[in-house]
Every structure is written in structure tokens, then in C-alpha cells.
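Worksheet for the structure shown next.
With one protein chain withheld, the remaining protein chains of the complex are depicted in position.
And now, chain A:
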């Protein structure tokens, strides 16, 4: 069921979602405007931006929860969305076991449900009521639920909210594993630059409009980005920069060498645990060669 080739085959196909000049107008103001965003099969896109910059609105518009007031959103016919929303609380009056929640929008066999829960380490809690789960367990359950649909686009809106520090890392590891084995595209909304950026193909930085977009490298270099997030955020990206050439791997997969990257950035070396950064990629040279990075590390 998992196939590394999925990503490759899919990349040849057209985009899953293509947003052109999208604007959303609510209560007398534009929440977002002029958004151009293309989500291609198998890629990881991270939406970043300050509070109220329209990250969630953009993601919701992309998958059809919000109707745009300007521009167009074209979605591929075979688009299957798995959605993990930013906030979800199940009313206590609604009895719901973990395994029942798995089939909220799709039918699934007991075997599939069990294996989906197994993959996120929740098999032992399948009969628990969702109200009794911890924040991290609940997020895992939601992730398993979204993956059970076999989506080709997984949308995660700040998926580590309410999850403690170590749980956060584990959750990102899990997302990364799932996406590697399933080959689905991921649209990730996050403000957590350090952890997320290391795994992303493309960053779209929002502030009511697309203020800059492109490979993490180019976003990191963008003055607009630095202006928006300030020096400290720029450091995080700069740290990140020197190790991100992986977007160009021919098989569409990404090796995540963030351990080496974050190793420089003291206090954030948690991010890279357990990943396959053994592959000696070309940027080893870049690491040493980039004066920009050095400067950033000094700040950190």
C-alpha cells in the first residue's frame, strides 16, 4: 500500500489544487487577497505568517471549506482531502470512541481502522472515548482519521497545538513518516519555523497576501520575509537554509538532514532526531561556505 513511486508518478500529473488570484472578503475586509497557490501531488507546502495573516483561510479556500469572493480555485477531480483542523472539540454529550471517529466521513473495515490506529501508536486506545484523550493522543487520532481516507492531499492546520514539546517532535516525525509512505501532498500551516521548515518543499509566507513564496532558500533570503517576522525568525530560516537542497531530488522524496542544521542552532537540536541525514548531500559544502549562515548562528 505504500510506495515510494507514488510521489514520482503523481508529480507528472497536474496540480491537485490551483488557486489564482483568490480573495476572501468577510465582515467588511479582505482576509486574504490575490493568493496564487499551486499544490502539486506529493509536495509539502508550509504556510507561514503572523496571526491573522490568512493562513487558515487560505488553506480552507484551497480545499473548498471557504468559498472565495475573488479569483478561482481549481481542484483536480481525483483530489481526496484529509483534513486535520486547527481546533476540534467533540461535545461531551456526544459519545464517541476513537475507532468510531475514524469513520466519520468514510466507511472503513475494522482491519483498516486497526492498522491506521496502529501506525500512529493509538491501537490500545481504540475503545477509549475521545473526550478522555490527551492533546497529543487526540491529534494522533485525528491524523489517523485523516490518513484512513488515503488522501492525496493532507491538510494540517497547526497540528501540534496543545501538544507538549516532546509530543510535538514525535508528531512531526509521524507526519513525515506517513507522508513518505503514502506519498500524499501536505499543506501544513504552522508558525513553528524551526521544526517545520526542515521538512518542507515550498514555503508560502502570508500576510493577507502572498508576501513571498518559493523554496525555503529563497524565502529565507527574501527581505519581505525578514521584515514580516523580524530578525529572530530570519535566523531560524537562515539556519535552515544551508541544508535545503533536497527539493530537487529526482525521485520527489526528501531526505531530512535537519539534525545537522539544528545542531548549530542551539536549543533546537530536538528537531532532527531519528532522521536519515546520513546521505551526504551536496550542501555540505554550502554549509561551510555560506557566510549568511554563520552570521545567523552567532545570533542564535
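Observations, loosely collected:
To be clear about the criterion, contacts are C-beta pairs under 8 Å (C-beta built on N, C-alpha and C of every residue); 3 or more make two chains touch, one makes a residue touch a chain; residues count from 1.
To be clear about the criterion, contacts and distances are computed from a predicted model.
UniProt records the chain missing from this view under the protein name "High-affinity zinc uptake system membrane protein ZnuB", selected from "Large ribosomal subunit protein bL32", "CoA transferase", "High-affinity zinc uptake system membrane protein ZnuB" or "Sugar ABC transporter ATP-binding protein". The residue from A:16, A:31, A:155 or A:175 that touches the chain not shown here is A:155. Of the listed residues A:72, A:97 or A:227, the one in contact with the hidden chain in the full complex is A:97.
Contact residues of chain A toward the unshown chain are 27, 60, 63-65, 81-83, 85, 88, 90-91, 93-97, 100-101, 104-106, 118, 121, 123-129, 132, 149, 155, 170.
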